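Here the structure is laid out as structure tokens; the discussion comes afterwards.
A single protein chain has been omitted; all remaining protein chains appear in their positions.
What follows is subunit A.
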Amino acid sequence: MTLAATTVAASGTPGFLSPTGVEIAFLLVGLVTLGAALVTVTTRQLVHAALWLVVALGGLAVEYLLLTAEFIAWVQVLIYVGSVVVLLLFGLMLTKAPIGRSPDADSGNRWAALTVAVAAAVALVWVVVDAFRATWIDLDGPAAGTTEVTGASLFRHWVLPFEALSVLLLAALVGAIVLSRKARADAGPAAPGKEGAR
């Protein structure tokens, strides 16, 4: 989104046959990320799944870094690795997840899930490929993803979606608080609502 605004179609279109170092690194990290994501959804060990998710999300952050989007990369680590995965692990620790394989860590919806996942992946890849085609980011020029550039494009061109998203998140937050308070009124002193609200 932000990169699209500053992407330049470099003169003398670079070919696919002579990749630069950054491109090779990008591909390798992408493979690692994909592999970690696959292990995340296939492993039978619940906590390992969460830890492989850390690898996948971290790999994504490295991809952002390679595209010079430093700010996005660190926010990715901060929000997803630092908070979402911690929340996941917190939830897992409250379950009876054993060390080793969980025999019941399987769902009957395997094929439906696979179909949805493949469909979503195809749609996303299609959109990205169709939108960018053969545009190349000029990595040698001024960095296209610095905090300044990201901030300017976010608050100049994309203010409305940004605000809409924040209202959506606020609604989710209020909803979570309402739900957790109601549960407490029904079931006496139930789980603390504060973690849920975060």
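Definition applied: contacts are C-beta pairs under 8 Å (C-beta built on N, C-alpha and C of every residue); 3 or more make two chains touch, one makes a residue touch a chain; residues count from 1.
The working rule: contacts and distances are computed from a predicted model.
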Checklist entry - Which one, "ABC transporter ATP-binding protein", "ABC transmembrane type-1 domain-containing protein", "Malonyl-S-ACP:biotin-protein carboxyltransferase MADD" or "NADH-quinone oxidoreductase subunit H", is the UniProt name for the chain you do not see? => result "NADH-quinone oxidoreductase subunit H"
Checklist entry - Which is it among A:Glu23, A:Glu70 or A:Asp138 that touches the chain not included here? => result A:Glu70
Checklist entry - Quick one: which of A:Thr20, A:Ser83, A:Thr115 or A:Ser166 touches the chain that's been left out? => result A:Ser83
Checklist outcome for this item: Note that subunit A touches the absent chain at residues 45, 47-48, 51, 54, 70-71, 74-75, 77-78, 81-83, 85-87, 89-90, 92-94, 99-100, 143, 146-147, 192, 194-195, 198
